[in-house]
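Every protein chain but one is kept in place in this view of the complex.
Naming follows writing order (A and B), and every chain is counted from residue 1.
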Amino acid sequence: MARIENAKSIGEWLDQRLAVQTLKRVLQTEYWIPKNINFLWAMGMVLAATFGILLVSGIFLLMYYNPSTDLAFDSVNYTIMTEVGYGWLWRHIHGVGASLVFLIIYIHMFTGIYYGSYKKGRELIWLSGMLLYVLFSAEAFSGYMLPWGQMSYWAGMVITNLFSGGSLHADGLVEWIRGDYVPAQAFLSRFFMLHVLLLPLVIIGAIVFHFGTLRIPHVNNQDGEDFDFNEAAELYKNGQKKESKVIPFSPVFLSKDVFVMGIYFVLFFYLVFYHFEFAMDPVNFDPADGLKTPTHIYPEWYFLWSYEVLRPFSTNVGLIAFAIAQVIFFTIPFLDRSPNVAPANRRGLFHLWFWAMLVDMLVLTFMGKLPPQGIWSTIGLVAALVFFALWIALPIITKSEKKL
Amino acid sequence: MSTRRDFMGMALGGFTALGAVGGLYAAKRTWDPLPSVKAAGFTTLDLKDYKEGELVTEKWRGKPIFVLKQTKEMMAKATEKDKKRLIEVDGAHYMVCVGLCTHLGCIPGYRKDTQDFLCACHGGMYDATADVTKAPPPRGLDIPPFKLNGTKIALGVTGPEYEKMLADGTTLRV
Partner (left out) sequence: MNKELKILGIVAAFTLILYWGVEPFAHSQMHKHVESNELVYDGKADIEEAEAKKDEALVEKKKKFWADVKEIAQLKGDAVAGEATFGMCAGCHMDGAANMGGVTPPSLDHAGALYDKNFLIALIKDPAMATNVDHKYPNGTMSHPMGSISSMVSASQDIANVVAYLKEKKAGEVTPKEAFTEACSRCHANRYAKMTQLGDIPKTKSNIKTGQDIDRMKYDQKVATEQGALAEYLGKLPPDLSIIYRARSEHFLETFLENPQGQLAGTAMPRTGLNHEGMEKVMEFLAETGDPSAPARAIAGPWVIGFFILFTLLAYLWKNSLWRDLH
């Protein structure tokens, strides 16, 4: 056993048993972050905070939510919204949070792409991040089922039908996923389980893993500069803070994160109190009706781009396109053939590629919500083709990129 | 570490704690019983609806409530202490009690022929006024808070008659 002596303080007592001083040093005061960063580097902690808020608000919603096809709708819209003290607050926070978490995820993702933070040595950071994106998508979809409104029901119908594999007619698989021929009680119960238990557990694990992947390759910086972290850390510890290229995670890096979070929370709660409708589609305030499809159905905004990749094509091609779109971002560390770790604006054609991809995804998102008619269909088709063309072009343009 | 730096960190921490207290208040309110549950905490009965010697089980706050209008025979058997347990309205006497054994909470059964209650769980017995006659129950059945208004009795509200029962130890507060 380790040497245990009479402790003079609670801190010391804990330190003897848990090595809290070492933990604090390793995880906080001597976890080094580059100094040359901007506020986009705070998005990780903003995401962690948003996840925390979703978790807490979700726990309170869980106290009165009733996962039964007969009672779910009214347990959300009447009991929680009218009867439960501050039930409306938890629901609005949960709804707005679910939408904003994707906005921040996308900002976080495109920050990584812009600064080349997925390059050699940092692949696992990117891959674990993309895994989190997929997990959050599943979490968002399963949560969307729970109010059991018209959008819940028909999204459940359409998305589970994707698994029929088009001409493969894997109807058995679809029924297996639903536990019924249509989305019904079994479907609601199992998606409730996924949403409140299994997926959150996996997400928490994945977040820890994502943090872990940062440790060895270290966080990237604004110029993609590669420097010796140990040397920089020594400088900082010797008091040469100005000369050192690093700062400790806590409290220095964290203080900036908290400031950015503050600004984010002002926006967040402005939306919660005064502009929550954007996160709660009106169609979902009609109770689920298996015999009537709403005039317009569309996914939440964060799924629109991949939905639009599916839409303009025939069933089979559409499904393949959709499947590729779901996983294509995983491959960016391998499709980008340039060794340069640098912001996109110094990387020639890649700079163009970055903005083209961003704008194209924006166009896909717009078209995904509009009714698939006339000019909108054509624009959607072109944007989908451009999306794939860009991915095909990526290895070619990065291969010919000049070494910086 | 300059003092100003410490001070700002502490100030932010303290202010955040203030916000957390606000959040805890909202959480506490969420945990409160719903207004509809609170509203259902009151039941009104009309005593003139009951027949002598017939036990009726009503429901109040999810618990069974025994109502037994006493017959002449029952009144003759009742002691002065027993009579304090009864509610008198227009010359008639009513036993109104929470129908849960004061031992461990089972529902005692009414035996019409012997005009008493027997709790099947551990053999406790009560007379027609629901006073205990055989252990293990420590006391007679508890009387719910009530308020009289003519022949109507509102359960869940404390009236002067109930105050009196509490004061002289006839029942414990439910």
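Assume contacts are C-beta pairs under 8 Å (C-beta built on N, C-alpha and C of every residue); 3 or more make two chains touch, one makes a residue touch a chain.
Quantities reported herein were computed from a predicted structural model and do not represent experimental measurements.
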Touch criterion as defined above, residue of B:12, B:121 or B:148 at the omitted chain: B:12
Selected residue (touches chain absent from view) among A:200, A:251, A:348 or A:395: A:251
Options A:120, A:215 or A:241, residue touching the unrepresented chain: A:241
Missing-chain contacts mapped onto chain B: 2, 4-5, 8-9, 11-12, 15-16, 18-19, 22, 43, 49-50, 56-59
Missing-chain contacts mapped onto chain A: 35, 38-40, 74, 77-78, 81-82, 86, 88-89, 92, 103, 107, 241-242, 247, 251-252, 255-256, 258-259, 261-263, 265-266, 269-270, 272-274, 278, 280, 282-283, 285-286, 296, 301, 304, 358, 362, 365-366, 369-371, 376
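The criterion applied here is as follows: only the chains that are shown with their structure count from here on.
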Centroid spacing, where centroids are CA-atom means, of chain A and chain B in whole angstrom: 52
Residue ranges of chain B touching chain A (in the complex, touch as defined): 9, 12, 26-32, 34-36
Chain B contact footprint on chain A (complex, rising order): 60, 63, 79, 83-87, 89-90, 251, 255, 258
